[in-house]
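Every protein chain but one is kept in place in this view of the complex.
Moving on, here comes chain A:
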Amino acid sequence: MNTTDGWFADVDRDDPDAMATAVREGHADEPRDWPAIALEAGFADDEDDYYDAVHEATMAATRAAVTERERADDRQLVHAVRAMDDCSRTANELAERLAEWAGTIDPEAGTGVAYARELARGETDDALEEPVVRSLAARVADLADEADDLRAFVERQTPAVAPNLAALADPVLAARLISLAGGLEELAKKPSGTIQVLGAEDALFAHLRGHAPSPKHGIIYTHDAVRGTHPENRGSAARAVAGKLAIAARVDHYSGEVKPELEAELAERIETIQARTAGDDGGADDE
């Protein structure tokens, strides 16, 4: 199809799949009088027939496009983010084991995944040519690569699944929250107080059993707005972040509409909280 052609240029009026594909994938630089052109080209018998074809084609195209987008759904994201965490945790554990082992061969041996990568590439002491050590290092490097790939996948998919949540938190944090809640719908149904402590379940149970203070924040602690706030006001910041994330999750689940104002509102709120001088009462103020 040429960029001066209409969607019907290369398709058969009796081929619904081809018509739908043309609507989805085609493009043109400028609109033209498509109904007239289609009649001239003999694609349709008359104007009514042409518009019937447009209806058929746009319905089929849009239905297929929606299904495809929804397949990039929250379940996929939950698996991906869990696999990502498993891969990096395992890579780190194995890297530790490897460092211990390598240390017995070469006192100068390094630590961590970065060292495992060096070892795997053969950039270290000859004494470490031992094939089993090198092979273990290669496994660590592979696992770390896998974790990176999974992270890239999560970063790409989260904005499609939960655009507002991904804009407000970073995509990986958004995906973790979805994963901790068990899905986007589940997250959308949680009150913001619960979202605030998601990921802090151990601390919460300790608190409920009466031998620990109530946790002020769970995994949202990693959100820039919480981390970047003076410890004294972090509770307020966590409450504000959780409140907006709860709204974002609901909008993402129930309407899917993109609301850029949420981001601005949160930024405004955080600015106010951070402007408080230490010693101000940071407690029972907001909401």
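What we mean here is this: a contact is a pair of C-beta atoms (placed from the backbone, for glycine too) under 8 Å apart; a residue touches a chain by one contact, two chains touch by 3 or more; residues count from 1.
One rule holds in what follows: contacts and distances are computed from a predicted model.
J.: Any idea which of "Fibrillarin-like rRNA/tRNA 2'-O-methyltransferase", "glycine dehydrogenase (aminomethyl-transferring)", "Protein fwdA" or "Amino acid-binding ACT domain-containing protein" UniProt assigns to the chain that's been left out?
T.: From the listed options "Fibrillarin-like rRNA/tRNA 2'-O-methyltransferase", "glycine dehydrogenase (aminomethyl-transferring)", "Protein fwdA" or "Amino acid-binding ACT domain-containing protein", the omitted chain resolves to "Fibrillarin-like rRNA/tRNA 2'-O-methyltransferase".
J.: Could you tell me which of A:52, A:146, A:186 or A:232 touches the chain that is not displayed?
T.: Looking across A:52, A:146, A:186 or A:232, the contact with the absent chain belongs to A:52.
J.: From the listed residues A:28, A:172 or A:206, report the one that touches the chain absent from this view.
T.: A:28
J.: Quick one: say which of A:69, A:97, A:121 or A:156 touches the chain that got left out.
T.: A:69
J.: Determine which one of A:14, A:40, A:108 or A:257 touches the chain that has been left out.
T.: A:257
J.: Considering the whole complex, not just the chains shown, which residues of chain A touch the missing one?
T.: Where chain A meets the chain not shown: residues 1, 3, 5-7, 22-23, 26-35, 51-52, 54-55, 57-59, 61-63, 65-66, 69-70, 163, 255-261, 264-265, 268.
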